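A single protein chain has been omitted from the complex, and every remaining protein chain is retained in its original position.
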Amino acid sequence: MKHETIPGATSAAVRSRLSAEGTEPVKSPYLQIQNVWKTFGEFAALKGISLSIQEGEFVCFLGPSGCGKTTLLRAVAGLDLQTRGTIHQGGRDISVLPPSQRDYGIVFQSYALFPNLTIEKNVAFGLENTRRSKAEIAQRVAELLDLVGLASQARKYPAQLSGGQQQRIALARAMAISPGLLLLDEPLSALDAKVRVHLRHEIKNLQRKLGVTTIMVTHDQEEALAMADRIVVMNHGVIEQVGTPTEVYREPASLFVADFIGETNQFPAKVLSGGKVALTGTELACAPHGCATGTPVTAVIRPVDVIPHGDGARSPGAPDVVATRENLIEVDVREMEFLGGFWRTRLASPRFGDGLLVADFSINAVRRLDIAEGSAMSVELPRDRVLVFPERAA
Amino acid sequence: MGNTIMTTYRAAALAAFATALSASAAFAQTELTVYTSIEAVDLDRYKQTFEAANPDIKVNWVRDSTGVMTAKLLAEKDNPQADVVWGVAATSLLLLKSEGMLEPYAPAGVEKLDPKFVDSSTPPSWVGMDAYVAALCYNTIEAEKLGLTPPKSWKDLTKPEYKGHVVMPNPNSSGTGFLDVSAWIQMFGEDDAWAFMDGLHENIAAYTHSGSKPCKMAAAGETVIGVSFEFPGANAKKAGAPIDIIFPEEGSGWEAEATAIIAGTANLEAAQKLVDWSITKEANEMYNVGYAVVAYPGIAKPVEHLPDDIPSKMIENDFEWAANNRKAILAEWQKRYDAKSEPKG
Partner (left out) sequence: MTAATLEIPRGRALRTRVSGDDLVKRGLMVVISLYLLVALAAPLYVLLSKSVSTYEFDLTAFELQRSDESATTWSEPTTVATLNEEVGGVITPDQLNTGSDGRLSLTALYPDFSFRSPVMYRIRGTSDDAAYLVGSELHRGTEWLELDSNSFRRVVIRPSASLGLDNFVAYFSTPALAQSIANSVLMGVISTVLVISIAFGLAYALNRSCMPFKGFFRLVTTIPILVPSLLPGIALVYLFGNQGLLKGLMMGHSIYGPIGIVIGSVFFTLPHALLIISTALSVADQRHYEAAQSLRSSPWRTFWTVTVPGARYGIISAAFVVFTLVITDFGLPKVIGGQYNVLAVDIYKQVIGQQNFEMGAVVAVLLLVPAVAAFFVDSAIRKRQVALLSARSVPYQPKPDRGFDTACFVYCSAVALFILMMIGVCQFAATVKFWPYDLTPSLNNFRFDLMDGGGWGAYYNSIVMALLTAVFGTIIVFVGAYMVEKTDGFAAGRTLFQFLAMLPMAVPGMVLGLSYIFFFNDPANPFNAIYGTMAILVVSTVTHFYTVSHLTALTALNQMDREFEPVAASLKQPFHRLFFRVTVPVSLPAILDISIYLFVNAMTTVSAVVFLYSTQTQLASVAVLNMDDAGDIAPAAAMGMMIFYTNVAARLLHGLVSRLLLKRSQAWRQR
C-alpha cells in the first residue's frame, strides 16, 4: 500500500484498529514471516522464526547483540536472504525478491546519507528516475523536509548537520517513495542520550501520523518499551516473546525476557505444592506457573514490585501492612543509593541466604517509613509479582 | 631566360603529371610491410627513393635492432606479419631460411652482385645490400694520458698494457660480437682463436650488449679501445670524438645487410619488385651514403672518416658455417667468459 498524502494523513482508523487488536477477529497480517531460518555454515542465526505484523503496527525487534534481530530485519529487506522460510508482504510472496523489487524504506544507524549530495538531493534521490516532473519532486522534497522539521537546511550538506538532524533526513529520504514498510536498523544508537530520547518521540509521532507499518531493531529496552506497539524479544535466533510493552514487562514469558527487560531479583528455588516455592531460607507464595512440584526453578521479583513496610518488629499493626501478610520478610537495609526519582536499596535477610534483595522505593515511602542505611524494616513480595521460571539463574 | 621559364614550365608539368600518376596509382597501390634494422636516420630516405622508382608500391617500415627484429621474426614464424625483410643481417636471414621462412627468389640482375653478398642456394633466399666491418675505435686522448700505443692487430689486444682498457660486445647478445668471434675462429683456427680470446678476456673491461656501444664508449672516454664496427666510429668522429678507427691487419669479420621475401606473403609480386630494385645500382648508390661497402661492385665512393680500401680488409666469411655452429660457439664462449665479474675465489 502507498501513503500518498503525508501531512495530517493520520489514520484514526489505523489507530483504532490497533487498539482493538486482539478482540476483533484476526485480519490477514500485512507482513507474515513463516519458519524463517538463516544459517552460516553450521551456525544458525535464525531458527524457525514465524511472526505476523499487522498493517500500521510499530514493531520492535529487541535483544542482545547476536540474537538475530538484525539478521531478521535484513531478511525482510532482502539484503541477506534467509536460508529457508517464506516472507509475505501485503499478500505478495517476497521471499526471494531482490531488495529493489520489495517495498520498503530503510534507515541505518550510520544514516548512510550521501555525503556529496545536498539534503534536498539526498531526499530526492529515490524520486528521480520515476517519471515525476521536477516541480513535483521539489514539492514532495519540501513536504518531507517540512515533516521532519528541517526545511531550512535543504541546501546544506549532510556533514553540516548534527547527528539527530542527519537521522531525520535519512528518515525523510526513506519515506520519500511512500513505502509500505519502514525498516529502522538501530536508528538511534549513534546519537547521544538526550537527542535519542527526543528523536524517539519524533519518530513515533511521525509513524503514527503516516500510519506506515514499521519494524525497528534495537538492543535498547527503554527505546523498545517507549516506541513499540509490540515488542519481539529475541535471543539465540529464536523469538522468546511477542507482546505489548506492558505484557513483556509485566508478564515475561521466560527468565531471559524477565532478565533482559527491566531489573530483577533472581533466587534459585524449588517448586512446592500449594502455589509456593522454596528459597534457600524461606518459602514464598508465587504467581501461577506450569512447573511440577519439586522442579528446581528461578524465582524472580522486580525491585519496583517490592512493597516497603515499616519496622516489622516494632509496629506490626501499622496501617501499611497488607492484610494478607503473605510473603512478608524482615530485612536489614544494607545500602541505599539515591537515583533521583527513587531510592535503590539493598536489603539483607537470613532468609535470602548470602544474597541481597534489591528494592526500589519511592522518595515518599523512604521518608514516611524512615528508611535509612542500617535500619531494619519489613518488605512484602506480592504473590502475583513473584514469577517462577523453569530455568536456573545464571 | 627562356631556358629558365622552360625549365619551370617543364617542372610544373612534370609535377602535375606525377600527381595524376600517384592519384591513379592510389587505386592500385600495394602496401608492403617491410621489416628492417637499418639506421633510423636512413628510413625515410630509403622509402622515398624506392617509392619514387616504384609509385605503385608503398613501404610500411617496421624497424628494430637486429636482435629484436630476428626474435620478432622467429616469434612470428607461424603467423608472419612481414612481406619483405630489407636491411637485416644475413646471419639472421640464414636462421629464417633454415626455418623455411624465406621465399627463394633470384632478382633480376643478381649476377652483377659480388657473389659473397648472395645466398649460396639457387635460387638465392637472400641478396645482400652492403656490409659493416669489424673495427677498433681507439681514444687517442685517453690513450695518451695512459701512455698507450695504438694496437695494429687483433693479437696486439692481448698485450698486458691494455689490461682493463678494452670493451667488446657480448656475442651472446650482439650480432657484432658474434661476427668478431666467428671471424677469429675462421681466421686463426679453432684452437688459436680460443687461446687468443682467453688472452683478450684478461684485458676486457666489459662486454656490452650492443655492437656499437664499445665504440661510443671509446668516443666518450669510458674506455680506450672499443671492439666495434666502422660506422659508429665514423659518426663519433664526425661529432668531434678524439678517436681513431683501426682495421686490424689480420683482416676483419663482417656482416652483410640483406633483403629477402618472407614465404607465404600475399604480395609476392610487389615483394619481388622491391627485391629487384634493392640490388640495382641506384639502390646501392643510396646505401653508399652511409655504408662504405656495398654489394654492387665498383660503385662505392669513400665515406668520410673511413679508409677507401675497406673491402680488402674483409675476410672470406662463411655465413652458413657461422649459422650452423652458432649455438656451439656461443655455448663455449659463455662457458669460458660470461661469468667475467663473478666474485673471485
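Order of writing sets the labels: A and B. Residues in every chain begin at 1.
One rule holds in what follows: a residue touches a chain if its C-beta (ideal position, glycine included) is under 8 Å from a C-beta of that chain, and two chains touch if they have at least 3 such contacts.
In this text, all values refer to a predicted model and were calculated from it rather than measured experimentally.
*Asks:* Where the complex has a chain not shown, which of A:Y30, A:F58 or A:Y104 is the residue touching it?
*Replies:* The missing chain is touched by A:Y104.
*Asks:* Could you tell me which of B:I141, B:A195 or B:V289 touches the chain that is not displayed?
*Replies:* If we include the chain that is not displayed, B:I141 is the one touching it.
*Asks:* Extract the touching residues of chain B with respect to the undisplayed chain.
*Replies:* 39-41, 61-65, 67-68, 70-71, 74-76, 78-79, 81, 94-95, 97-100, 120-121, 125, 141-142, 170, 172-174, 205-210, 212-217, 219-223, 232, 239-242, 320, 323-327, 330, 334-335, 338-342
*Asks:* Tell me which stretches of chain A touch the chain missing from the display.
*Replies:* 35, 37, 39, 44, 47-48, 50, 77-79, 81-85, 95-102, 104-106, 108, 110, 112, 114-117, 125-126, 128-130, 157-160, 173-174, 176-177, 179, 183, 238-239
The definition used in the following text is that only the chains that are shown with their structure count from here on.
*Asks:* Indicate the whole-number Å distance between the mean C-alpha point of chain A and the mean C-alpha point of chain B.
*Replies:* 91
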